[in-house]
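All protein chains of the complex are present and in place, except for one that has been dropped.
To keep things simple, chains are lettered A and B as they appear, and every chain counts its residues starting from 1.
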Amino acid sequence: MTALPQLAEPPRRRRRSIGRRRGMLGLVLSLPAFGLLGLFFIWPLIRTVFMSLHDWPLLGVPEFIGFGNYVKAFSDDQFLRAVGFTFFYTLVMTPILLVLAFALAFLVRRGTRAHRFFQTIYFLPVVIGLAAGSYIWLFMWQSDIGPTTQLLGSVGLVDPTKNYFADFWTAFAIVVGMVTWKVVGLQMLLVLAGIQAIPDEVNEAARIDGASAWQSFWYITVPLLRPTLALVLVFSVAGSLLAFDQFYIMTTGGPAGSTLTAVYEIYRNGFVKFDVGYASALSILLMVVLGLVSAGQMLLLRNSDNS
Amino acid sequence: MRRHTTLLVAMTAVAATAIGLSGCSSSGSDSGTGEASGTISVWTRDSQASFMNKLADEFNATHDDLKVEVTLVPAADFVQKFGTAAAGGNAPDVASMDLVYAPYFASAGALADITDRVDTLPYAGDMSPGHTAQGQYEGKTYALPFTGDVSVMYYNKDLFTAAGLDPETPPTTMAEVQAAAEAITALGDGDYGFAFSGACGGCNIFSMTPYTWASGGNVLSDDGKDALLDSAEVTDMLTMYRDLWQGGAMPELVQSDSGSNAGDAFKQGKVGIFNWGNFYLSSLTDPTEGAQFDWGLALIPGAEAGQTGSFAGGDDIAITAGAKNPDGAWTFLEWVTGDEGQKVIADNGVMPTRLDLLDSLYVPQDPRYEVFAEALAVAKVPYSVIENELFNDSNGVWSTMIQEAVFGSGTVEEAQAKAQKAAQALLDESNQ
């Protein structure tokens, strides 16, 4: 019933030859994905690792320096500060997205016209690119000229002359609001797909047993949504840890560098300071952290699943 | 406006064709690099789109065997895109770049050495000195001056009048700038004396440093090896901005403005004084969206009367190291820096960099251009192979210093001392 990571185990014990033939077919079916990955991901990644072991300017002659770039990263205050901020951002973003995605999905989970209508509306921001969404919100919250500051200012809720991007907390809140608006519809869609995968009979049975709406939600639906939870969690954590566009456009890392993210630092090292070798090392470090965090999440969910 | 321009272009085209024919044949025999032919790929920032396309059309019309193909690159991404392409060995033949990047790309080997070819140009000594210096690296020439963007002081004459100041005598010292800004702020009514883009390093090297230069100071030594961020002239400049900010003479938006809002605020008539470039003029004169008030422009002053300063911005143009058509590329460079090319540039409202042609091609078009021409004559630009890292990076040393000195809780001197130390460390590292 629960479909999460019991990958290595075949679905049923069968005669060995059939199992092998099925495995063979599985391998063949995976080949197109591997082809793409090998060419456009693994191979460039290997080159990135290679570059990370060099003092590698964007242009010019590289020089091998072993793990020098990695050593440097651990004493690079600016990078460490950016990593700290990135984790903070992720810790704020993830619960907001999770709770809202589930809440929205349950709000509009049925196939009625009204539910479908609201599904459509909540999902709409997803079709706008992250950069475009950032520009819209940047405009909305400009002091004096921004439509939102004007609107809320006219009813006395905010000070329309205040510069919301010059203060860490307001700037941060605006970015969090924008990302929630832009992404939560997608998370809602994933949860909806998960809900729909639960056979009606399960809820039906619970109802016949006399379970209340909340009971059947909390004790039946939520546990069955664990694979969906894993999906939403892994992608919102990874997406948050890789945040760049929204800060690049809306805060440019400010005020005073307080909203620089890890990827922003990678970008600055590669394309502002032209130190591609160091940027590569930072990328590899970030990937390792991300891999560990994601593996931890999957492990956690799998374990609680088995209990 | 547009109709007017079209007519000018048409007339220019006729004139340039006549000149172009003779010019072409003579250049061919001068350089002796053989018959150039084929296509020439040119990359330029999107902000240069209008005149670059006209320049290309004009060049193509006058050169039978050569065809220029312009590719527009988003200005904010030019360095990335050009850098990646050069690293991948697939750069275009010609790149027109923000001149501050020329030293880096020259030092990194992305540009072709054109010293010998440039020596053949009769006008090599008549080009903007700031642009020329940026095209040099270790005694060789890698890029030529192309277009000019100088910073000047724009001021709102209506607000000057309202504040009891004479609109026809703009401030001639920094103290007068500050006094005028404070007088305008005192009007109340949502008017501010001054504005700048506080979170935009590239904007501020352009609009702020002229005060320091005019006063006889600098932010970097001329050879680009030493940082001078803790010098007294920098202190004076930062103190003026800090006083204006703390006195409420600037709108709140300046603190986080990354380049788009300060100019809008001035255009809406809410700001008294604003330093910006010649490109801003067309935005103010736009018949529908331009300024609805009387404004003037003047040179940015220094500490004492008679001192003036400006930033020599704009583009240098270079042949890339891996150019597939270097001879064609050179023909194009020679043409755009020559009389015909500079005329097309000037006729499209962009400032030429040939000082010897300014008076004949550019200044007569608009009396206000006179101020730009004067600015170009005194304009400077800091030379550094790490200019991007030091100044243009919105989280770099320069931007951080401004944020801390103008808006921060510490003192101006503390911010300077910190920036000086950081900048010197970066310079020492890059000069090893």
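For the reader, a short list of remarks on this structure follows.
Rule of thumb we're sticking to: contacts are C-beta pairs under 8 Å (C-beta built on N, C-alpha and C of every residue); 3 or more make two chains touch, one makes a residue touch a chain.
FYI, contacts and distances are computed from a predicted model.
You can't see one chain of this complex, but its UniProt record names it "Carbohydrate ABC transporter permease", from the set "DsbE family thiol:disulfide interchange protein", "Cytochrome c-type biogenesis protein", "Electron transfer flavoprotein subunit alpha/FixB family protein" or "Carbohydrate ABC transporter permease".
When you scan A:96, A:189 or A:256 for touch with the missing chain, the hit is A:189.
Check B:60, B:84 or B:411 against the missing chain and you find that the one touching it is B:84.
Of A:80, A:96, A:176 or A:220, it is A:220 that touches the chain left out of the display. Among A:158, A:231, A:260 or A:301, only A:231 touches the chain that is left out of the view.
The chain not displayed touches chain B at residues 46-47, 49-50, 53, 70-72, 74-75, 77, 80-81, 84-85, 87-90, 92, 149, 197, 200, 202-203, 259-261, 263-264, 277, 279-280, 282-283.
Although one chain is not shown, part of chain A still touches it, namely residues 1, 3-5, 7-12, 22-27, 29-34, 36-37, 39-45, 47-48, 51, 58, 104, 106-108, 110-112, 114, 116, 118-133, 135-137, 139-140, 147-148, 181, 185-186, 189-190, 192-194, 196-197, 199-200, 203-204, 206-207, 209-217, 219-220, 223, 227-228, 231, 234-235, 238, 241-242, 244, 262-263, 266-267, 270-271, 276, 279-280, 282-283, 286-287, 290-291, 294-295, 307.
The rule is short, and it goes like this: only the chains that are shown with their structure count from here on.
Centre-to-centre spacing of chain A and chain B amounts to 40 Å, using the average Cα coordinate of each chain.
By the touch rule above, chain B contacts chain A in their complex via residues 79-80, 83-84, 86-87, 104-105, 108-110, 199, 251-253, 255-256, 258, 261, 264, 386, 388-389, 392-396, 400, 403-404, 407-408. By the touch rule above, chain A contacts chain B in their complex via residues 57-60, 142-145, 161-163, 165-166, 171, 251-257, 260, 268, 271-274, 276.
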